[in-house]
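Quick notes on the structure that follows.
Only a single protein chain was left out; the remaining protein chains are all shown in position.
Chain IDs A and B follow the sequence of writing; residue 1 opens each chain.
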Amino acid sequence: MATLTEGIRRILDHDLVWNLRSSPAAIIAAIVTSLLFIAALGAPFITPQNPLDLASVNLLDSELPPAWMADGVSHYILGTDTQGRDIFSLVIYGLRISLIVGFLSVIMSLFIGVSLGLWSGYAGGWVDAIIMRAADVKLSFPTILVAIMLNGVAKTLLPAEVFQKSALLILVFSIGISGWVPYARVVRGLAMVEKEKEYVQAARLARRSHTAIAVSHVLPNTLGPIAVIATINLALAILTEATLSFLGVGMPPTEPSLGTLVRIGNEYMLSGLWWIVIFPSLMLVVLILAVNLFGDWLRDVFNPKLR
Amino acid sequence: MISFILHRCVQAVIVVLTVSFVSFMMFTYVGDPVNNMVGEEAGPAERAELRIKLGLDDPVPVQFVRFAKRAALADFGISYRNAVPVTQLLAERLPATLELVACATIFALTLGILLGIYTGIKRKGILSHAIQMLSLAGISLPSFVVGILLILVFSIMLNWLPSFGRGEVSAIGWWTTGLLTLSGVKALILPSITLGLYQMTLIMRLVRSEMMEVLRTDHIKFARARGLPERLIYFRHALKNTLIPVITITGLQIGSLIAFAIVTETVFQWPGMGLLFIQAVEFADIPVVSAYLVLVAVMFVSINLIVDLLYYAVDPRLRIGNAATK
Partner (left out) sequence: MNSPLLQVENLRVEFPTRHGTLVAVRDVSFSVGAGRILGIVGESGAGKSMTGSAIIQLLEPPGRITGGRVLLDGQRIDNLPLAKMRAVRGRQIGAIFQDPLTSLDPLQTIGSQLVETIDVHLDISKSASQARAHELLGNVGIPAPTVRFGQYPHQFSGGMRQRVVTALSLAARPRLIVADEPTTALDVSTQAQVMALLKRLCTEHGVAVILITHDIGVIAEIADDVAVMYAGQLVETGPVRQIIDEPKHPYTAGLMASVPRLEQRQNRLNQIGGAMPRLDSMPNGCAFHPRCELAIERCRLEAPPLERHSNRLVACWRKEEQYTARIETTGKDPAPVPASVLAAAPLVEAKNLSCHFSVPRPLLTRILTSRALQTLKAVNDVSLDIRLGETLALVGESGCGKSSFARLMAGLYTPTSGQLSFSSASGSQPRIQMIFQDPYASLNPRWRVEDIIAEPMLAGAPSSSAAQRGARVAELLTQVNLSPRDSRKYPHEFSGGQRQRISIARVLAADAEFIICDEPTSALDVSVQAQILNLMRDLQLAFNLTYLFISHNLAVVRHVADRVAVMYLGRIVELADAADFFTSPAHPYSRLLLQSVPSLSVRDSNRTPIKGEVPNPMSPPGGCAFHPRCPYANERCRTEVPMDAPRSSGRVACHAWEEKRLPYM
């Protein structure tokens, strides 16, 4: 028991956690993000309806306003859309999809970017030249364009049913493959600096192979900045996915993310059904804001000079 | 100096060539151009004839060279959807997008840099904190949400500004501009803000963090030790040092504005290239798609080149070599 309390006390006393405790904005961000996570994970449990399951949707209940308004019904707290789907449930399921796409694409970019950056920075020479040129080329293709193109190519090449089902994977792929450059650049810069440090030379004198040195010595020293980039990129990935879905080249209405919901709602905004567009927008903004706040805090932690 | 420019130009050409290559691959291999142009009723003989006419049976490198040559002369063929030369379509739409991007850029740059400097120097203070909080909101709002909100407030509720279209435009040669008419200018305001807001907050945050970083360097400390007044330190020493890293990143951001214009054009029904692009993708109108990509790449690369030249002009360490001899 004593060791448990000792352990807890040491965690609470750790620099990172202490920093968190002293920044109210970060605490709020952390709480909000955690709540959103839990909500997304437990979507089937907290929503009164699974809006993606057509059997549970009642067309007669369509276009109902939120519960606190005149025609509202308490069962559908935030109202329903034109097909009778509960807005609250849609938002939670949409949140889930936005988060899944965001995370998966960040993992993909991270993996590609860190590997290429480490290789490029450590090996130098022509490897470095090629990878950096590739980065330049990639930067001339803004993510949105890449995603639109890939979506179009997939739509042309794949049969309609397969295309609908793989919308999520296509999105993850297009965002993931576009986001590797920041990781690569930062890791490359760090690798180039660390490579010259004496502990790397000592490792070479100990006859470790270059790969072993790059992975076991250099890589751990790049983790801090990577964490910061990953958080900021998560916000960007969520934002990009939402934008693509809004444009109609992201998640389809049958499996809508928050962006898709805004797109659908936008068409009905002028007819007065404002709740269909406002609530998904709100959730989207809150999500991105929370992640950005967290990223900001993380960056300050790793760069205490700026406080 | 010249070697630097040459070097950069070579890099630029490589990038454009790569982009063209990818465009070309799409052009040739995605979907069947013959199918798209002729329709389903045409017989195999007709198709074969068309294939020979379009040169689709030639080896790939030959086709690419032909494509590249034509592209260099701004000839991208005929649009599948409209049966009109692609170049003509782009020329109609280009001014709209460019004007929008230019206005958004000016908005983002001026406000971004000014606010960034202010919050970098005055780190505490209510106004500074308020601006910083707004900046956080700025990078968390997707541009389509901003657009929708602005339309909701300024068009629907207050009815001050239009919610779609360019308003009245005046033609100068093949260029059309909305800046010369009141309705044109009014129509530009909301879309420019929508497009530029994200970039503005990004630039602001960047300038702020660079400024704070620079103010902690040794040479600023030495300047203070010499008794130089704060005004001189901020505006002569800190500012120039801050702007150098800012220039590079800003260049990249402006390039991406051209891509982000797609979203703004969708929200405001702005008749620019972005809207054209989206529709072309939906219709698998490959000539338009590849032309758009090449054009964007060229614009990107030109902006980067200008940024590099600016960098070179500003930093004496690049201009004058390291001559560590006495």
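Here is the rule we use: a residue touches a chain if its C-beta (ideal position, glycine included) is under 8 Å from a C-beta of that chain, and two chains touch if they have at least 3 such contacts.
Since we're looking at a predicted model, the values are computed, not measured.
Engineer: Which is it among B:Ala45, B:Leu73, B:Met157 or B:Ala225 that touches the chain not included here?
Structural biologist: Of the listed residues, the one touching the omitted chain is B:Ala225.
Engineer: Determine which one of B:Arg70, B:His129 or B:Arg236 touches the chain that has been left out.
Structural biologist: Reading the full complex, the residue touching the unseen chain is B:Arg236.
Engineer: Just one of A:Arg133, A:Lys155 or A:Arg208 touches the chain that is missing; which is it?
Structural biologist: A:Arg208
Engineer: Just to verify: which one of B:Glu92, B:Glu213 or B:Asp315 makes contact with the chain not shown?
Structural biologist: B:Asp315
Engineer: Suppose we count only contacts with the excluded chain; which residues of chain A make the list?
Structural biologist: The list for chain A reads 18, 197-199, 201-208, 217, 220-221.
Engineer: For chain B, enumerate the residues touching the unshown chain of the complex.
Structural biologist: 2-4, 6-7, 217-219, 221-229, 232, 236-237, 240-241, 244, 314-317, 320, 322-326
Keep in mind that, in the parts below, only the chains that are shown with their structure count from here on.
Engineer: Can you check how far apart chain A and chain B are, centre to centre, with Cα atoms defining each centre and the answer in Å?
Structural biologist: 24
Engineer: Using the touch definition up top, name the residues of chain A that touch chain B in the complex.
Structural biologist: Listed in rising order, the residues are 133, 136-137, 139-145, 148-149, 151-153, 155-157, 235, 239, 242-243, 246-249, 259, 262, 266, 269-270, 277, 281, 284-285, 288-289, 292-293, 296, 305-306.
Engineer: Per the contact definition, I'd like the list of chain B residues that touch chain A in the complex.
Structural biologist: Touching chain A from chain B are residues 11, 14-15, 18-19, 26, 30-31, 136-137, 139-145, 148, 152, 156, 209, 212-213, 216, 252, 255-256, 258-260, 262-263, 266, 277-278, 281-282, 284, 289, 293, 296-297, 300-301.
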